[in-house]
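Excluded from the complex is one protein chain; the other protein chains are retained at their positions.
== chain A ==
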Amino acid sequence: MKRIGVFVCHCGTNIANTVHCDQVAEVAKDFPGVVYSCDYKYMCAEPGQQLIQDAVREHNLDGYVVAACSPRMHEPTFRKCAERAGLNPYMIEQVNIREQCSWVHADKEKGTEKSIDLLRMAVAKARKNEPLSSSTIPVTKRALVIGAGIAGIQTAIDIADNGFQVTLLDREHSIGGRMAQVDKTFPTLDCSACILTPKMVEAAQHPNIEMVTYAEVTAVDGFVGNFDVTIRKKARYVDFDKCTGCGACQEKCPKKVSSEFEMGLGPRKAIYVPFPQAVPNKPVIDAEHCRYLLDGKCGVCKKICPTEAVDYEQKDEVIVERYGSIVVATGFDQFDISKYEEYGAGRYPDVITGLHLERLMNASGPTAGKIKRPSDGKVPEKIVFIKCVGSRDEAKGRPYCSKACCMYVAKHATLIKEKMPQSKSYIFYMDVRTGGKSYEEFYKRTQEQYDGQYIRGRVSKIFQVGDKLIVRGEDSLIGRPVEIEADLVVLAAGMEPRADAVALARTLGISYDQHGWYTEAHPKLQPIETHTAGIYLAGVCQGPKDIPESVAQASAAAVKATGLLSKGELTSEAMIAECNEAVCAGCGLCISVCPYKAIEKKKVSERVHGQMKERVVAVVNPGLCQGCGACTVNCPSSAMNINGFTNEQILAEVDALCQR
């Protein structure tokens, strides 16, 4: 019979206030198998662990149970403690009498009773614990970065600089993302392209970076260290090896299309490079608008191309590549302002968003940097900004703060005053949130030096009178309704997850919140990791951020990814499924439910009545199995067991609870 020790932790007063810890330790002495039991103020602290190690040696314990906080917090601590005491780390159990007892109960007697029950169960289980060991799996020393905005580019460069191969993938045909659309950046007003394009070029030319644009991830198999990623490279209809990027095709293409990059404010052609600094700077054909691809008529680009690079026969190409780690940096969509019908958004051409204004201010934009109204091309004088459009608005399903808008509105007001000194900006706000280095000072300057008129209140309605837009709001500080006759209204549209963020999350097997932002493994202590080992997050896909924050997270993700790649091999989980081949019927049900594709069939030979017979059984790949247990509950012959959570152990716990 195994000799079990019990250690009850007070967690300061966290547990001791609601549970009689001494009583729990006393009762535990009578549990079958328990040879030693005590309580202590902080089991996780150095003296607490010393106490455990001493008790293991003194009482010759085979295993022990710690009644303390959540195993999520300290199971690794107590496993290591067991190792130092000379035990197999899997011979111990941790009972959570903090989150499950003291924090959720007010009655000390009931809290104590429940703690005793939980402990009794854990002791019964610990008696059936067996030593476990983990195996190792090799790591593919390559990383994949999905999304090539500023976050993705920074991650790729950092991984590449650390000496690892990295694939930088984007579904658009140029890298650069949202930052490429931005004119200037707060709080220093650097030109966005001037600081972004060197990074784009660096990424394109780095020997360790493979740039795959105009491509999408369609499937991900495998697990940490060895992801098999299926990538669909969309047909560009232009042979990049032949194309010199001369631009003749773009010039001659007769089909004009509204440019997505210019937010619909300017045209592009059906064969196009989205913006002058695009990387790669070679055109693609937009199959939805190309006259030749639609009707078989035209073909001008093919005729004009001096290097015969245009190839209408090109098809999508699907490749499968293996990566050790994945960084997701897919960014955001701008909130769809047409949901604000009271602002006439989508109906009035002069009610625009911040990104539209960025393009109107940009020297390479549709107006060559002159701010003109989309409706009639007039230069606006009175400009109204409305903040929190699609942010902090539960009625529109967006209760969160988009974080960057307060600063970008201040930036817009500053830049507009610089460009057009006769203009006047009115800014409707509810709160001004300028937490960030030099942000508050920037906002102050917008008011003091650039004449930004801040009005506290949310606008209720915008309507058109003549060529003016009447903006009606309340100045809530004076408590009276106010009206402004505006020439141009800029809605500080918030950020929302990409429309297909959830679909990608499902492909990758990572979790997301109710809005579609990807969820980090821990909001404070693991803000880069996802719940899926080997997949990390960078930039806005995890939640609204500005550029400096995205870059910081990108570099952090690169460190995490390279940390994984720099290991020669990974230690796999010890608590994984194991098949008892003697009872396995080979039905294969486990194979169909396994989310990690970790189970396969194999043939075994055995002697039955003097004859050799072949039989099919299931076999678990220890490198892939994550110990989720789906196979064990599904197995009709109880052949599948999770080591450390065997059917026998769980039944022992149930028995212990029933027999009290």
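Rule of thumb we're sticking to: contacts are C-beta pairs under 8 Å (C-beta built on N, C-alpha and C of every residue); 3 or more make two chains touch, one makes a residue touch a chain; residues count from 1.
Assume contacts and distances are computed from a predicted model.
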Listed names "Sulfate transport system permease protein CysW", "Cysteine desulfurase", "Cytochrome c oxidase subunit 1" or "Heterodisulfide reductase subunit C", with the criterion being the UniProt name of the chain not displayed
"Heterodisulfide reductase subunit C"
Touch as defined at the start, partner being the missing chain; which of A:234, A:291, A:458 or A:597 qualifies?
A:458
Which residue from A:76, A:481 or A:563 sits in contact with the chain not drawn here?
A:481
Looking at A:344, A:473 or A:534, which makes contact with the chain not pictured?
A:473
Chain A positions in touch with the non-displayed chain are 342, 392-396, 430, 456-461, 472-476, 479-482
